[in-house]
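The complex appears here minus one protein chain, its other protein chains still in place.
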Amino acid sequence: MKETLQKFFKIDRRWIFLLLAVTLVVPIVKPIGLPNKSISQATTRVYESLEKLPAGSFLLLSLDYDPSTRPELHPMAMALVRHAFSRNLRVGVVTYIAGSTGLIEELFAKVGKEYNKKDGTDYVILPYQPNILAVMTQMSSDLYGIYSKDRNGTDIAGMPVLKGVKTYKDMSLVVCVTGTAILDYWVAYVGDKYSVPVAGGVTAISQPGYGPYLQTNQLKGLIGGMKGAAEYESLIKQPGKGTSGIDALNLAHLLVLILILTSNIILLFVKYF
Amino acid sequence: MVLDTSIIAGGWLAAGLTIFLFSFLYKDNPFFKIAEHLYLGAGMGWLFQVSVNSVWIPKIWEPVSKGELLVIIPSVMGLLLLTQFIPKISWLSRYGFTFMMGYGSGLAIPAGLSTDFMSQIEGTIRPFSKLASMTPFDIFSSLLVAGGAICVLFYFFFSVEHKGHLKKVSNIGIYFLMIYFGAAFGNTVMARFSLLYGRFDDLFTFSGGSYFYATHIILAAMVVYFVLHGLFAGKKEASEEEAA
Amino acid sequence: MKLIKKQIPLAIVFVTGVLTLISYYVPHKVSVDYIETLNKWENIVVAFAFLLGLISLFFSHYNKIARKGDGWGYSIFVFIGFLAIIIPAYVSGGKQMVEGVLTPLGWSYKYIYTALSGTMFAVLAFYIVSTAYRSFRIKSPQAFVLFVAAFILILGKVPLGQIIWDSALGWTGQSVSAVIEWIMQVPAVAGKRGIMIGISIGAIVTSLKIIFGIEKQYMGKD
Partner (left out) sequence: MTKHKVALTLFLTLFAAGGLFAAKPAPAVKKAPAPPAAVIGGLTAVDMPYDVGNAAMLKWAVNPADTADTFYVVYVSSLATGGWLEADRFAASAKTGKDIELPFWAWDGSSLEHAVKIELNNTYGDSLPDAAFQFKVAAEKNKQAIAESLPVSVTPVGNWFRLDRLNNLVLLIALIVIFFWAVSHAKRKGLFIRRIAGLDAIDEAIGRATEMGKPIFYVPGIGSMSSISTIASAFILGEVAKKVAQYDSQIKVPHYDPVVMTVCKEVVKQSYMEAGRPDSYREDINHFVSADQFSYAASVDGMISREKPAACFYMGYFMAESLLLAEVGATSGAIQIAGTDVEHQLPFFFTACDYTLIGEELYAAGAYLSGEPMLKSALKVQDFGKLFVMVSIAIGMICVSVGAKFGWDSFVPAILNLFQNF
């Protein structure tokens, strides 16, 4: 008995890999249809921060994620942009991750068309810059000192979207969507230093780490992982990839729990019987 | 739905590269290695093209050609960084590095003090200023945050030996850390699955008829490869892999 | 020689460091102008820093090919991958989309870079599952606490888990989402805050050491 159990325990891990692949592929092919219901406070706070901005306010989005965290963060960014456009906010986009430029392009090509928003009038995409600190500090006194053109080389001075926007004082909110520590930079080097409201969207991995900033209100809100994306999508009532993603993750989550429990129960059994 | 040839070709390429990388899960193989090396090069290539188009041309080339020569100073400092590779004059790179380090450190110190230090103390004690309107459970939670933070800090306190009662305090600290780690673990599970879901979702798209079943065909080809490889490479290697 | 090799660089780090530090406390125009100039310069210097990685990558793979070292054939693909981005970038002039149509650069991004970069991370999901099975050991009370927190988080993040919780623990009157919120807002904050404060002072001290020229390993050897 013991030997059989131990053998079971030393199973080739590739079987486990296969098991996971199956539990994820099946719901993609045939969705289960269990929508996300609960909405966390932190996500609601982001939603409300955007909701209370008057139309025409300038929202700065720092979209710093590359394809490697796209499934989590892209739906989030998309939901945020949709929300901003539906509230007729002006949107400026900056990025400090080279790999994100393609995703930003994709996002605005799609959502811009949905809401009939024009590049240069309703939103502006600024080019990638390598040094995050330098740019953040510079934007506190004059953003044109570092950004003179948009990503296609068009002069940004005089663009309707940037009318009256020069420093953080002219921006109503900064939202940073990232899988890196860039949100920490926004909090420390911009939010706290220049008293700018900063909210964030992060991968589920870094989400618990922002608890202290949320409690102190250094962060106005936080969207965490695919669950957060699904929550935001349901807040703006536009289900997208976040909502369908959560549905697909149901079984896989249970699988992990079952695996941890099984292995530890086997271990107990082997030890005491 | 009829797709453009370039999109179908793209679908095949993406599906192929994705499956090549996943094939590492079965075992290391040449296809994985090719995809991995391609990734290295492509990543660098992307960074290179973005830097050229977003920084070098607009921030250096254009100002210089317009006669704004001041940008030459930082450019030279930047170029000096590259002397690292030439041992004899590698000290020149220090001019660039020290500039970067000085700037970064100077910004980091006050920001760290205010954000991660003072604000955190303030955040811990502020809830108590609303004592009158708090429920007993709120008070308990606020006390837990404050007490927990103190215990964790004490766990990392290296100037005294942790003995007797002090040992107990630092032990309580560990449990707070463990809850935090547990939360992080749970969240990470979700994060990783989401990424996998993203890739599978793409593969599912490419498996459609409009892409001429790219996923199915490439997957089948990989399986055939592994079967053939297993047959020809002999049993010895296979059993070794099993053990891994 | 020591002067230009060592002392001037150390003077640079000290002067830029101290001035930048002081600029936080000085609101005057002089300080703003100083920091603006430095911002612009810094941004340019850093734009060259990634070349360090690029050159060492090329160098090591070029060497491998030249020496015909183990698996040198794969090294060729590093250059192929590089060219697969650079050539389209040149052709498209750095634009990824023109009037809603993908340029060759956009195509390379979407089908090569996205696929490769996305999958590299996604592989981790498999390892997390096998770690869960093969090395997640509840070997101590501490590991047990970690497990309980992780269990609740994993369960409560998906709708199916919420249904299970409600049917098993619904009598407590607490939904799993409320429990998660509490964990994230109370004990996890305490734990994180404790770690974070120590590490942040560590970073501040390191920055001080750099400014005062005590820490200079980043400069490399003499």
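Points to keep in mind about this one:
As written, the chains take the letters A, B and C, and residue 1 is the first residue of each chain.
Criterion: contacts are C-beta pairs under 8 Å (C-beta built on N, C-alpha and C of every residue); 3 or more make two chains touch, one makes a residue touch a chain.
None of these values were measured; they are calculated from a predicted model.
Contact with the undisplayed chain is limited, among C:Ala84, C:Ile112, C:Leu146 or C:Met184, to C:Leu146. Of the candidate positions C:Thr37, C:Ser175 or C:Thr206, contact with the unshown chain belongs to C:Thr206.
Remark: the omitted chain is touched by one listed residue; of C:Gly53, C:Pro141 or C:Gly170 this is C:Gly53. Along chain C, the points of touch with the absent chain fall at residues 24-30, 32, 52-53, 56-57, 60, 120-121, 123-124, 127-128, 130-131, 134-137, 143, 146, 150, 192, 195-199, 201-206, 208-210, 214-215, 217-218, 220-221. Residue positions on chain B in contact with the hidden chain: 24, 28, 36-37, 39-40, 43-44, 84, 101, 104, 109-110, 113-115, 117-122, 124-126, 128-132, 146, 149-150, 153-154, 156-162, 177, 180-182, 184-185, 188, 244, in rising order. Panel shows chain A; residues 13, 68, 166, 169, 192-193, 195, 205-206, 208-209 of it touch the chain omitted from the view.
The rule is short, and it goes like this: only the chains that are shown with their structure count from here on.
Ranked by distance of CA centroids from chain C, the top chain is A. Spacing of chain A relative to chain B, judged by their CA centroids, is 14 angstrom. Residues of chain A in contact with two or more other chains: 17, 20-21, 68-71, 99, 101, 129-130, 133-134, 137, 193, 204, 207-209, 212, 215, 225, 227, 249, 252-253, 256. Shared interface positions of chain B, i.e. residues touching 2 or more other chains, are given as 25, 43, 46-47, 51, 53-55, 103-104, 107, 111-112, 115-116, 120, 145, 180, 183, 187-190, 193, 195-196, 198-199.
On chain B, the positions that touch chain A within their shared complex are 25-26, 43, 46-47, 50-51, 53-55, 58, 103-104, 107, 111-112, 114-116, 119-120, 122-123, 126, 145, 180, 183-184, 187-191, 193-201, 204, 242. Within the complex formed with chain A, the chain C residues making contact are 24, 32, 35-36, 38-40, 42-43, 45-47, 49-50, 95-97, 100, 106, 109-110, 113-115, 117-118, 120-121, 125-126, 128-130, 132-134, 136-138, 147, 151, 154-155, 157-164, 175, 177, 180-181, 184-185, 188-189, 192-193, 196. The touching residues of chain A, when paired with chain B in their complex, are 12, 14, 17, 20-21, 24-25, 28-29, 68-72, 98-99, 101, 127-130, 133-134, 137, 148-149, 151, 153, 187-189, 192-193, 203-205, 207-209, 212, 215-218, 224-227, 241, 245, 248-249, 252-253, 256.
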